[in-house]
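Taken from a larger complex, these chains appear in their original positions, while the remainder are omitted.
For reference, chains read A and B in written order, and residue numbers begin at 1 within each chain.
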Amino acid sequence: QSSVTLSGTIDAYAGSIRMAGDAGRKSVINSGGMTTSWFGFSGTEDLGGGLKAGFALTSFIQVDNGTQGRFPNDTFFSRDANVSLSGGFGTVRLGRWMAPNFLPSVLANPIGDSFVFSPLILHKNVPLFNASGWQATTAADTGWSNQIAYSTPDFGGFKANIQYQFGELPGDNGKKNVGANFFYFGGPLLVTGYYERNQISNPGQGTYLGTTRDDWMLGAAYDFKFVKPYLTYGRSDVNLGTAAMVNLDKGKTLQVGVSAPVGAGKVLASYAMTDLSRSDLDRKTLTVGYDYNLSKRTDAYAMVMHDRITRQDSGTSFGVGIRHRF
Amino acid sequence: QSSVTLSGTIDAYAGSIRMAGDAGRKSVINSGGMTTSWFGFSGTEDLGGGLKAGFALTSFIQVDNGTQGRFPNDTFFSRDANVSLSGGFGTVRLGRWMAPNFLPSVLANPIGDSFVFSPLILHKNVPLFNASGWQATTAADTGWSNQIAYSTPDFGGFKANIQYQFGELPGDNGKKNVGANFFYFGGPLLVTGYYERNQISNPGQGTYLGTTRDDWMLGAAYDFKFVKPYLTYGRSDVNLGTAAMVNLDKGKTLQVGVSAPVGAGKVLASYAMTDLSRSDLDRKTLTVGYDYNLSKRTDAYAMVMHDRITRQDSGTSFGVGIRHRF
């Protein structure tokens, strides 16, 4: 008999979107205002002797129009496709899984994994297909294919992952992605960070980036109960979008944020600033919103965002949506 | 823990198909003789205070060859991809859902949602890729993306939906699909109808149709127990398939049908006639069949259909199949 769990998150919003560099405003029903919508299957099996086997197959979806994946040509199970063995030694995992950059970025900003309204996530992970030509500062997606990943056990609140993505290029030429991240959960305190050294693109099978791009971030948050401040700082080698992909810029990203319980929900605010030194360009994005819990699994939210990039028209966006977990 | 329901319909038949305008006959094992095969996930959550959250993710499939979608480039969850909030006020839904034309058409003809053998559905929703160049009279698919839809509560058997599809074209130029439908279930009587004003194509993200196309239908059925007659009449702006898509014809479609219990099943018959005034062309399709219930969830069917279009070779098709719901 099957022991698999079917789960996911369906998130859709009505909004009006204008990013920095956009020529105009667009009224939309869109997917994933707070969390990129997904569904999938996962399971674990107790093998005895403290050993466990596990798997995950999860898929991103656009619930506004029913399209599979986050963008054209995304793979079907680009969120997770892996098998693992766990024990006292930790966990060894094979397949596609989160990249080192993903969870630290999500946990250390108050708007979490929103690829629409979180300033930090927008700067790091979402290219803009408009006049600004903004490139995600993180080189190799929020998930890595062809990984072998080792996760430590929990040492009094401290955990870490060490991750290696095979380039799988012919002739064993040594091209790869490597990285690590860590998390310290000490009561009200969170400290987290990651480092990545990227040579291989994602998703799917990946190809050589044409160069090596470093990327790191440190982040922290402290829950004072009435208010929870967030802080991140990181640097990255940013592709300027030239064909050769070898002309790299240096990016510095600072993010400060805060969440505060108000009523049955939370007021959220986050500000991110990215400075690209070579191209003398910076981006400043501020989001303020309210997330109201209808239940443990379902919330409604309203967000307003202002987005600015040097020498581009700035833009203001807003959205009102529902997020339902199952 | 997950509260999701996994359900679907698997329908396949052995048949021989020749539509009006086809050059020849084709022996086939095909999918969806009575219902387009699908599978999917759905769920609801009680939020307290009379409120409910719900979602649906459902996908069309071709079970004869395992292909996803109804046709090439259909999206993965083109049947449903939405999230909703329900209460005493009715239901508000965001995402991809049925178009206004779909349920009224299905309920007011005896062969239901068969995209293979229902004359009404064939005329309205299935283009022919043969010499006839037949275009579906309904402009924008049986499902709409990027919707916000409001469904009324049930008022003594009366229900209605008001639906709006955002065009999501840059610059907020106001292009959209709007429509509504209603249903009255009064004991043995069904009365239903819809109106659509279409500017945006479907499925997927959609593009501007290049013009505005109106489409409406009224339908009724009355269950005398020993026999149930069906009637529909509607009009639509029909695209003649010209590149510019602005040269519209006026279509009128009349359908009469009947179902009658015989043994453990039902004899079904439906005749649809569509008249295209400008192109002096009409299509006349008659289907007669028997649908036998093997259980509440599984039936077997046999259908014969004759299809005729002005100035085209006419065609006769038949099929014997199994439909299984899970």
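Everything that follows uses one rule, which is that a residue touches a chain if its C-beta (ideal position, glycine included) is under 8 Å from a C-beta of that chain, and two chains touch if they have at least 3 such contacts.
Fair warning: this is a prediction, and the values are worked out from it, not measured in the lab.
Whole-complex tally (this structure file, single sequence, 2 chains shown): 3 copies.
We take it that only the chains that are shown with their structure count from here on.
The mean-CA centres of subunit A and subunit B are about 39 angstrom from one another, to the nearest whole unit. The touching residues of subunit A, when paired with subunit B in their complex, are 5-8, 10-14, 16, 22-31, 39, 61-68, 294-295, 297-298, 300, 321-324, 326. Contact residues of subunit B toward subunit A in the complex are 1-4, 6, 41, 43, 45, 47-48, 51, 53-55, 57, 75-85, 94-96, 143, 145-148, 166, 168-172, 203-206.
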